[in-house]
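The other protein chains are all here in position, but one chain of the complex has been omitted.
Showing chain A:
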Amino acid sequence: MIKRRWNFHLVAVLFVLPAILLYTVLLINPVIQSVRMSFFSWNGIAQSPLVFAGLDNYKELLQSGEFWRALANVGKFLAVGFLLQMPVSFILSLIITSKIKAVRFFKTIFFVPVILPITAISIMWTFILWPTGGSLNSIMQLLGMQALIQDWLGDPNIVSITIPLINLWIAVGLNMIIFSAGMVSIPEELYEAAEIDGATGVKKVWNITLPLMKESIKIYSVLCVTGCLKVFDIVYVMTSGGPNGASDVPATLLYYSAFKYQKYGFASSIGTVILILGLAVSILINKFVNNDELNN
């Protein structure tokens, strides 16, 4: 054990202080302030005082259709996340851990969307999804599928599914890597043994890979739920929450409430709800993982 000398104590204090100070003042403090402000109303002018509002902001939140619609839209992100994004990520990670040639080439291409700025991706897709002359609708026209041509971002019934699908396009690359980390840790002998027993490709995946990937699937679940609660950039850039709020998510609602409508207390109550939901989900799923390990 290191003998503690005065110079070690001094360095320890000096090394810890800058990080702790910045982190506490600029990250933890705003979170506490945000929870506090959710019980006040404030007009956004730095010098003007906060007015205590009790639970008014939360009452308004629960009674506003906009907030429930934003939560419903998160629900659609979650539905796409679990019903489509997870299987696609899983299949991609099977591909990049398989023995086909050009694995490196495919892995690189599959991962590219993850590293691009979401702002740029959103603009690219906005042009592709353009109702007239956009390439998606043009391709459908060429293939004779006129019936499927849509105003992908302008139709309020469709936009709240279009955006989660673009989100899928962005996110699968990263989830593919997370799944493949779990996949390569499965011992090769298990597959060889199964082959001797006559198991084929799909059966091997179903009976060996999937059951042994519980941990990765739980990690994915936490990431997916917390990620869906935090969606912002893609909606902000592609539709600004429109048309008419149809694609709003809690984070964009918070942003517009605060910086467009100057309802800072109301915005803080949205922030507090996102915070609590996010922490609750992380803790719940983590607890679930721990219990499961104890049981085994």
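In this section, contacts are C-beta pairs under 8 Å (C-beta built on N, C-alpha and C of every residue); 3 or more make two chains touch, one makes a residue touch a chain; residues count from 1.
In this section, contacts and distances are computed from a predicted model.
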Among "ABC-type sugar transport system, permease component", "4Fe-4S binding protein", "Serine protease" or "Uroporphyrinogen decarboxylase (URO-D)", the UniProt name of the subunit that does not appear here: "ABC-type sugar transport system, permease component"
Sole contact to the chain not displayed, among A:Leu78, A:Ile163 or A:Leu229: A:Leu229
Chain A residues touching the omitted chain (full complex): 1-4, 7-8, 10-12, 15-16, 18-20, 22-23, 26-31, 33-34, 37, 44, 46, 88, 91-92, 94-95, 98-100, 106-121, 123-125, 127-128, 130, 132-135, 138-139, 141-142, 169, 173-174, 177-178, 181, 201, 219, 222-223, 226, 229-230, 232-233, 236-237, 250-251, 254-255, 258-259, 264, 267-268, 271-272, 274-275, 278-279, 282
